[in-house]
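Of the protein chains in this complex, all but one are displayed in their positions.
So, subunit A:
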Amino acid sequence: MQRRLIFKGLGASAVALPGLAACGTGGGGDVELSDEPVTIRMTWWGADTRAELTDQAIAAFQKEHPNITVKGEFKDWAGYWDALATTTAANDSPDVIQMDELYLASYGDRGTLLDLADTSDFLDTSGFEAATLETGQIDGAQYAIPIGAGMLASVVNADLFAQYGVELPDDTTWTWDDYAAIANELTEKSGGAINGSGLTGGTDAGSIRYWARLHGNELYGENGDVTLDPAVLASLWEYNLGLAESGGIESAAQSVESQSAGIEGGSLATGKIAMGFGYNTQITPLLAASGADLRLLQLPGNAEAAANFIKPSMYWAVSSQSEHPAEAATLIDFLVNHEAAADILGTERGIPANPAMREHVAADLDEGGRLAVDYIESAAAGPAVVVTPPGGSGFDPMIQRYTQEVMFGERTPQEAAEAFIDELKSEIDAAA
């Protein structure tokens, strides 16, 4: 009997000990590098070029940290998010994750990403501007580090302007009224061979955010509520319906085709339209695909209103499930802060968000990179936009669906705007 009690007591303390030990390392900034060999996994979406460059960067990192082995995994965009969701659900998430703005809050808010303040000993963020860092924060927690920065731009095909004898616009003064007039003029002077422009918005969150800001409105409020005014959204569609009628923009069916053909097969790249929109970093694939003299201009009305904004093209984040957060943070530090990595990665993931790296790679940029850097440095930008709230990750296909309904005449702009905002709100409420 006595013996049994003692035995029990031993057992209890043996159970308690690991618990105590966990208290020691679990808190705050006590994350430590291991001396033992460590393997971490890193995942990203993207094509082959990105994989080649990233593998080279990983090799360079491993040379500096011989005890860390990095296993890279990559997928295409759609498959990437399916896989990330399922591996996270299975508690098997990769340590280092390439993250997008659309999904940042979905993951961060649900506790699956590490607050990088915990790893600040290994990942130095002091070189970043505060506004840039903010784009990776949710409720003050730094869940992700921006890799590259992008900015919405007007893309014009100077060859087509010259061919049809239309003067290039002055982007320091032009308004949406000017834009419409130029679009109509282009269509007219080409005799209908081309359309002046593609849809001016309603295909992605960026275009809605910009249009809302121009009207003193925002898509999301500070706390992630939907604050978009239906009348503002309806006015964007009315503007496009007007241009569709006058021929200034391509038909609804052509827009659908252009969209599904992707950036390199879309109407801008194939020269079916002379003006369109895109992120500044998309100029490189656009130039390659079109072979035309494409220029990046400020968005109509932006020079005066400074309503445009810097959007991180993507982020690095560390999974909260990671057993090696210190090593994961060290890898990210290498990727965003070291010239050795910047030399390899260049601008493939966007213009580096870290200004020192941006300057470092600026020396040997190709034409597209040059245009993209010049644009982001010259275009007027307002404050950072609120991160897409959880439930908003399906924004783009949702807005495209409503835009199609409006452009095909199935719904009126006002009715569609209200239905859209209702649906978006219910998605966000459901995810909260």
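One rule holds for everything that comes next: contacts are C-beta pairs under 8 Å (C-beta built on N, C-alpha and C of every residue); 3 or more make two chains touch, one makes a residue touch a chain; residues count from 1.
We take it that contacts and distances are computed from a predicted model.
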Protein name (UniProt record) of the chain left out of view, among "Sugar ABC transporter permease", "RNA polymerase sigma factor", "Glycolate oxidase iron-sulfur subunit" or "histidine kinase": "Sugar ABC transporter permease"
Residue among A:256, A:305, A:365 or A:380 that touches the chain left out of view: A:256
On subunit A, residues whose C-beta touches the chain left out of the figure: 78, 81-82, 85-86, 88-89, 106-107, 110-112, 251-254, 256-257, 259-260, 390-391, 393-394, 397, 400-401, 404-405, 408, 410, 427, 430-431
